[in-house]
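Removed: one protein chain of the complex. Kept in place: all other protein chains.
Moving on, here comes subunit A:
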Amino acid sequence: MSLERFLKTAVSSWMSEEGPDSDIVLSSRIRLARNFEDYKFPTLFSHEDAKMIIVNMEDTIRKSDFQKFGQIELLKIDELQPLQKRVLVEKHLISPHLAEDSPYGAVLLTENEEVSIMINEEDHIRIQCLFPGLQLSEALDAANEIDDWLESNIQYAFDEKHGYLTSCPTNVGTGLRASVMMHLPGLILTQQINRIIPAINQLGLVVRGIYGEGSEALGNIFQISNQITLGKSEEDIGNDLKGVVSQLISQERSAREALRKTSNIQLEDRIFRSLGVLANSRIIESKEAARCLSDVRLGIDMGFIEELPKTILNELMILTQPGFLQQYAGGPLRPHERDIRRAALIRERLKMEQEK
């Protein structure tokens, strides 16, 4: 497959489109957890329950003509190849939990991959909307629309006091997890991040690395999300997160300006060295690739590099993950082979831009 064609099929809209504040906010995500009233939660449900839930969901799609998000496709987890699952995880369309520990799992995907609905994960239904840039309220509106549409066919588990009932009590109430992925190299370089993260935690928000719980902040990318789901309205949860994110944006911008003033030539040197590594290396580990991509993206945002598109960081961060590399190669690769492939893919992608 040519790289160009591969990119066309591999890149979801949130990776290639630019949204508001997209120099710092890569994407905004809303997730709603919902359950059927009549079936046991996935922790205890039987094979039959699981099948009925999938049948119900298929019915819902077929019955109602919900065209707003285009064609919807259903994928069953047990019918996917390990590599295909991994790619979906790397694109943030399904969770590692659905891919690995949910034998009766399935996912509904829209064409542009902005909406994915996980079935039989920790909860029966998890609606997810993933938008480029800072678009929390837009994503929330979309998720609510899908929620209303599903609700017209499904009896949700809901009680007036506890709200939407979820398998885990940390999600009960709104079932809402709002999260924002941010690129914060300025705060790292000026070493402010270690001071900021505890402050964010105190506000009931969680900071994580790019691939969720327990993951490292690869490429200076952080995920910030709400912890509290009960007692606040959906709008308030979104607005509280947005407030903190806006502050982080302005802190990151002033950190970048400070860097420009105090160590302009060092910064420029760092950025172009990283570009050099990406454009020329023959072997590159994911950690080094992430670091260099972050530098290059910073260089683009700060105007040092003009010939590359901004979205190259989002795109290559995802495409150089092990699952994607192997899909592009057409088969499994050992770690060392991956590092070679990764270097080749990045070189080729940068060359594509030059030829444009």
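To be clear about the criterion, a residue touches a chain if its C-beta (ideal position, glycine included) is under 8 Å from a C-beta of that chain, and two chains touch if they have at least 3 such contacts; residues count from 1.
Just so it is clear, contacts and distances are computed from a predicted model.
Missing chain, UniProt protein name: "Modulator of heat shock repressor CtsR, McsA", from among "Modulator of heat shock repressor CtsR, McsA", "Phenylacetate-CoA oxygenase subunit PaaC", "Peptide/nickel transport system ATP-binding protein" or "Multisubunit potassium/proton antiporter, PhaF subunit (TC 2.A.63.1.1)".
Annotation: of A:82, A:231 or A:276, A:231 touches the absent chain (contact as defined above).
Within the full complex, the residue among A:119, A:217 or A:318 touching the omitted chain is A:217.
Among the residues A:79, A:160, A:307 or A:355, only A:160 touches the chain that is left out of the figure.
From the options A:105, A:133 or A:173, the residue with contact to the chain not on display is A:173.
Where subunit A meets the omitted chain, the residues involved are 35, 37, 39-41, 43-44, 122, 144, 147-148, 151, 155-170, 172-174, 176, 188, 193-194, 197, 204, 207-209, 213-217, 228-234, 237.
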